[in-house]
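Missing here: one protein chain of the complex. Every other protein chain is in place.
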Amino acid sequence: MVPTNYYVVLSAILFGLGVFAFVFKRNIITIFMSIELMLNAVNLAFVAFSQALGKLDGQVFVLFVIVVAAAEAAVGLGIIILIARNRQTLNVERVDLLKF
Amino acid sequence: MTPPLAVFFALAALAVIGAVSLILQKHPIHSALSLIVVMVAIAGLYLLMGAEFVAAVQIIVYGGAIMVLFVMVIMLLNAGVEEHTSLSKMAGAPGLLLVVALVGFVAATVARSAESVQGSPQMGALSPTSGISNMIFRDFVYPFELTSFLILVAILGATMLAQREKN
Amino acid sequence: MLSGGHLLSVVIFFPAVGALALLLLHGDDHKYIRIIALIVSVAEFLFSLLMLKGVPAGTAGYQLEEFAKWIHQPPINYHLGVDGISMFLVILTTFLTSISVLASWKNVEHRVKGFFVALLLLEVGVVGVFLSLDLFLFFLFWEVMLIPMALLIGIWGHERRVYAAVKFVLYTMAGSILMLVGIVWLYNATGTFDLPKIQETLAAGLLADQPRAEMLLFLAFFVAFAIKVPLFPLHTWLPDAHVEAPTAGSVMLAGVLLKMGTYGMIRFCLPLFPDASHRAARWVAVLAIIGIIYGALVAMVQPNLKKLVAYSSVSHLGFVVLGIFAFQNISMQGAVYQMLAHGISTGALFLLVGMLHDRRHTFEISEFGGLATPMPKLAAFFLFVALSSLGLPMLNGFVGEYLILLGTYQRHWGWASWAALGVILSACYLLWSYQRVFFGEITKEKNRALPDASTREKWILATMAVVTLWMGIGSVFITRRTAAATQTVIEQVEPQRPYEAAIPSGAAPWAANGAANTATAISAKSSELGK
Amino acid sequence: MNSAIPNAADFYRVLPELIWCVFGLLAMFMQAFVRSRHFFTALAFVGTLAGTAASWAAFHNAGSGFYGLVRSDAFSFFFHLLVGAVAVLVVLVAAGYLDRERLPPAEFYALLLFATAGMGVLASAQELLTAFIGLEMSSISSYILAGYRRDSLKSSESAMKYFLLGSFATAFFLYGIALVYGSTGTTVLERMAGADPGSTLLKLGLAMILIGLGFKVAAAPFQVWTPDVYEGAPTPVTALFSAGPKAAAFALLLRIFATVPAATHFWFWAFWVLAALTMFVGNLGAIVQTNIKRLLAYSSIAHAGYILVAFAAVTSMAQGGSAEAAPAYAAVLFYLLSYALMKVGAFTIVSQLGGAGEKNVSLDDYAGLSERQPVVAAMLSIYLLSLLGLPITAGFFGKFYIFKAAVNSHLLWLAVLMAINSIIGSYYYLRVIVVMYMREPSAEVAANGPVRFPLTVNLVVAITAIGTILFGVMPNPVINFILRPNLLGH
Partner (left out) sequence: MPTYPMLEYLWIIPLLPLLGSAVNGIFGAKWPNKIVNWVAIGSTGLSFLGALEAVREFFESGQALVHKEFFTWIAAGNFRAGFDLQMDQLTVVMVLVVTGVGWLIHIYATGYMAHEGGYYRFFSYLNLFMFFMLILVLAANYALLFVGWEGVGLSSYLLIGFYFLRKSAADAGKKAFIVNRIGDFGFMLGMFLLFRTFHTLDFVTLFNTVAKLNWQPEAWGQFGTFTVAGLLLFMGACGKSAQLPLYVWLPDAMEGPTPVSALIHAATMVTAGVYVVTRSHILFTHSETALVVVGTVGCATAFFAATIGLAQTDIKKVLAYSTVSQLGYMFLACGVGAFGAGIFHLMTHAFFKALLFLAAGSVIHAIGGEQDMRKMGGLGKKIKYTYSTMLIATLAIAGAPLFAGFFSKDAILYAAYVREGGMHPLYFVGLFTALLTSFYMFRLIFLTFHGKPRYDEKKVHVHESPWNMLGPLVVLAVLSIFGGWFALPAFFDKPDIFAEFLKPVFGGAEAAGEAAAHPSELVFAIIAVATALLGFLTAFWLYLRQPGKAESIAKSLGGLYTTVLNKYYVDEIYAALVVKPLLWVSTNVLWKTVDVAGIDGAVNGIAEGATAIGDGLRHTQSGNTRSYAVWVVIGAIVIIAVIFFWPSAGKPVLGMVR
């Protein structure tokens, strides 16, 4: 039997890597992927907890999260396309018209 | 060590490696692929925890639908190797330190305190899947309905944003 | 507690009605706008005179009170009341407003409507400040008054008007926002905003055991008022505001707005926080004295006539603050009187300076010189006003200053002596500037053909002159009515500690117990002096 | 978990959301058949209004519904009215705007309605996941609305930034939920009441939730996105952002306090620090702005800071829902109301004066406005003075109640900091007024004459202005309502 906190720590690490990726990647798409990574980490935590607590709702949450993620993905990619069309770049650092 | 533990470590290692490679890869398509690896690994962990329904959804929706969407977009915009700019002063060494600090602390805290979490470790009478469906359609019917609108919003938005100007 | 109709509400809000009437007028028939503004302001003045009936001389406490619940939670009430002090300040306000309207008859040419609307709204705010007995209401009027004044300065002012306007508002806000914190704190302590109630609660010794809290509260109020007065070193907004403001603005500013600060001290600082006042008195007095001398000296060397008058206000208001914080009935009376006198004489000075500006469009003294030849009448009025401002007996300025110094001397001979230097200096700067402006040969060709006072101006100035003279001779008419009020304040502030203790060390031995008030005390002292 | 199926009352309790969503759907589908802009405007107007009105129904069926996922009470009623009213006003503003900018109306209104629905959910959610869904509904719609002017670089950029950072923060929020769930075994707020405050996991979870919501309410140092997004987004949308989502997020925070004592334990100092930081960042940042939209954005950061002061006051009262905290709650609610009024009003005028493509949004374009359009200038001044916190405006009472709450719970120094900030604030609000009244316009500014205001916009301006003054003179009704003891249904 695998102790719960193994899972939770793993999720924490993955979440952290997601944050890391978000900060250090430059390609908008990749950045967006890192968000997905973070969400996955969260899901892992949910399932781990639900298993530990012996409650199912944790898993239900995961489903909801996945749906939300999908929605976000759709919109996000839409926005990315828009940016790519307007700016001819996917480098987030080139998109800084609004500042100060 | 016990077999499940071994499996766990294997999958965990796989997930972490995937995540790291997502960061290290220069080309978005490679990042996407490594993300898929992560997701598969996580799906494996779900199975290990006996949440097979979730695992399935993970594979289908995430690994399938969403990541395909990503790949498609990458192709569509034929995004090349990410150029190496560092215009942001914050996201350099200081950012690194901060992020590490944050991650380190969170991980540590969780590690220390997570074993406190336990309840009655039996999954109840009915099998997870039917239980889940019960919950979704009774206890969580309201958010469930809301998600449907959420999807609508997404569709609306995607079309709205991605469509070319009429005039 | 409700007695006698709604006179005060009328006095407060009548100008607002007038302002509305003006707003309905068409923007560019200036003639009617001016006339209506004049009618309104004069009518307002007459209304305010009605208060004289309502406030019989010698009766302490608030008269003509009005009370209505306004906001339930926290309990904020529409509570008005008037006593001898506030009554005359209100009358001064309404009087000066009428004068200002007349004074701006010609020299306001663009956005005439807005100008008079602002002027009337300003009147509303100021009168409200003087009449509210609810801290919250008071604060409300206190803030509301800012905007019209700022607009007066900022729109119809001179070159650096914007800077001056913003500076004015920021300075005042800086003070008042802290006052708001103080007010809220008081509310938390006492559970009410009603001045008399708070007064009772505090008098019952609510803060007796926490001097620090009392001092902080005192400061929260005092700083706000000190900025308004303005007390050295918080005065630097004043020269700019005065110089840049249009004539009417300066008149209202000097004549009335500064008084709001001193009024606040009398009405809030002393009665609510007597102990803190006593502890602070020494430092306040020092600041006031510095202000007196400093203001006079700086005024003396100003090349700009209007700035000179502005700094003279700093000096004069120093006297008022000193008189207030001497905690003597006499000096308090003097302070109140000085407020009114200063309102009239400095107001008149600004009017005259404004008239010069109308003719020459400059305030630089060096631009004038020998003006007595082309405009003898104006020169005569100017001299008259200057004399009243430098405190010539039989003119209004003297009574206030004399009483203040006399009273202060009873408290502390050193303060009075230093302050009295201001009497010398005021003569210096006023006469010197007067000489440079009016005496001697004409130096600038432009000045040779300047017109003398027009009929309108003559009437304005004559009115001021008459009031000046009347206040100089018939001062009792006013002091009789303010006596009770000031006495109340003194009683509220004094019982905290016996008189003796209130004399800081440094009082001369030969004046140790000068306040003892009976012949026996005198004879007792005679023997002591004999040794 | 009871096994009864949802009854009618449950649906009454979420009626506003339902109506908003349904009308959203209508708008979506109608776009295929109807071209007329007016139709959609009318549709959206009716929809928002109906939904807002429906919150009466929800209020009359007070109580928790859907197995305790949502609760309808005075509190949720207040927020439904608030976000609903904002939506109505935004619809009116947008009508003219979309027309001017040649933007498709249907999607806009649909998204607006969905966003409003999402906020409604947030306001009445009793369970974290539901709240999360609501949050996402409003957020995702907001992302799209921000980028609604597709062809404009700024608009699309603001959409991107809002989206990326927004979902970043959402991830934190979600992680927080996960941890809380882990430590308490539930996501239903009421069931957390008994949670052991000592649990580290709970601490961390609540911290994460605070991070997520802190981002939504633009508390420093999460405020970074605000100016950019506000500037880039279409101005009516900006108006919505500044009022709606913020209010909803604050609503959720208050809910959490009211029901989870542990939160109040952990969050007090966090709020103290956030409040101080936010006030200063907002005000100091605003001083140097020359673009009016940006300036207002910073000012809204500052105001978030003021509200956080009230939150600190709430938390410093040991038990969230207890009696002595009531005034603090009232302060927050009243402030949000007044703030929504003036911000919407101000942005309305800004959007109208902006002209085609929002060209004229720099301060210089406002020089001499009082000469060109005296009424508009006067109205804008009213909002600004209210933001500045001058008496006889709603803004003053809002600030006053917050002062009161702060002093009441001995947060004297926070009150003083707030005082200092309102002085700094008064400086830049005055600057705008000064520009409008006291500066001569440059030649080309003077050249483009008065902008005409369509009826709908005038209506909005009138409503907001009157509201600003009215609640400044007669706050009694509102105050009495939000000071009711059973505000949060306990």
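Each chain carries a letter (A, B, C and D) given by its place in the written order, and its residues are counted from 1.
As a working rule, a contact is a pair of C-beta atoms (placed from the backbone, for glycine too) under 8 Å apart; a residue touches a chain by one contact, two chains touch by 3 or more.
Everything numeric here is computed off the predicted structure, so don't read it as measured data.
Interchain touches from the omitted chain, evaluated on the whole complex, reach A, B, C, D.
Within the complete assembly, D:A169 is the residue of D:M119, D:A169 or D:I402 that touches the hidden chain. Of the options C:A203, C:V286, C:A420 or C:L450, the residue whose C-beta touches the omitted chain is C:A420.
The residue from C:F141, C:Y263, C:Y294 or C:F368 that touches the chain not shown here is C:Y294. Think of the hidden chain as still there; on chain D it touches residues 160-161, 164-165, 168-169, 172, 197, 203-204, 206-208, 210-211, 214-215, 219-222, 224-225, 227-228, 265-270, 272-274, 281, 284-289, 315-318, 410-414, 424, 427. Along chain C, the points of touch with the absent chain fall at residues 167, 233, 235-236, 294, 297-298, 300-302, 328-330, 333-334, 370, 372-373, 387, 392-394, 398-399, 402-403, 405-407, 409-410, 413, 416-417, 420-421, 423-424, 427-428, 431-432, 435, 438-441, 473, 475-476, 479-480, 483, 508, 510-511, 514-515, 517, 519, 522-523, 525-527, 529-531.
Residue positions on chain A in contact with the hidden chain: 19, 22-24, 26, 31, 92-93, 95-100, in rising order.
In the analysis below, only the chains that are shown with their structure count from here on.
Computed from the mean C-alpha positions, the centre of chain A lies at a distance of 26 Å from the centre of chain D. Centre-to-centre, using mean CA coordinates, chain A is 67 Å away from chain C. Per-chain Cα centroids separate chain B from chain C by 72 Å. Shown for chain C are the residues that touch two or more other chains, of which there are none.
Each of the following residues of chain A touches two or more other chains: 8, 11, 15, 18, 32, 48-49, 52-53, 55, 57, 64, 68, 71-72, 75, 78-80, 82, 96. Within the complex formed with chain A, the residues of chain B that make contact are 2, 4-5, 8, 12, 15-16, 19-20, 22-23, 28, 31-32, 35, 38-39, 42, 45-46, 48-51, 53-54, 57-58, 61-62, 65-66, 69-70, 73-74, 76-77, 79, 82-88, 91, 95-96, 99, 102-104, 106-107, 110-111, 113-115, 117-124, 128, 131-132, 135-136, 139-140, 143-144, 147, 150-151, 153-155, 157-162.
Taken together, the chain D residues at the contact with chain B in this complex read 1, 3, 5-6, 14, 17, 21, 24-25, 28, 66-67, 69-70, 102, 104, 107, 110-111, 114, 117, 121, 129-130, 133-134, 136-137, 140-141, 143-144, 147-148, 150-151, 159, 179, 182-183, 185, 199-201, 204. The part of chain B that touches chain D in the complex is made up of residues 106, 109-110, 112-114, 116-117, 119, 138-143, 146-147, 149-150, 152-154, 156-157, 160-161, 165, 167.
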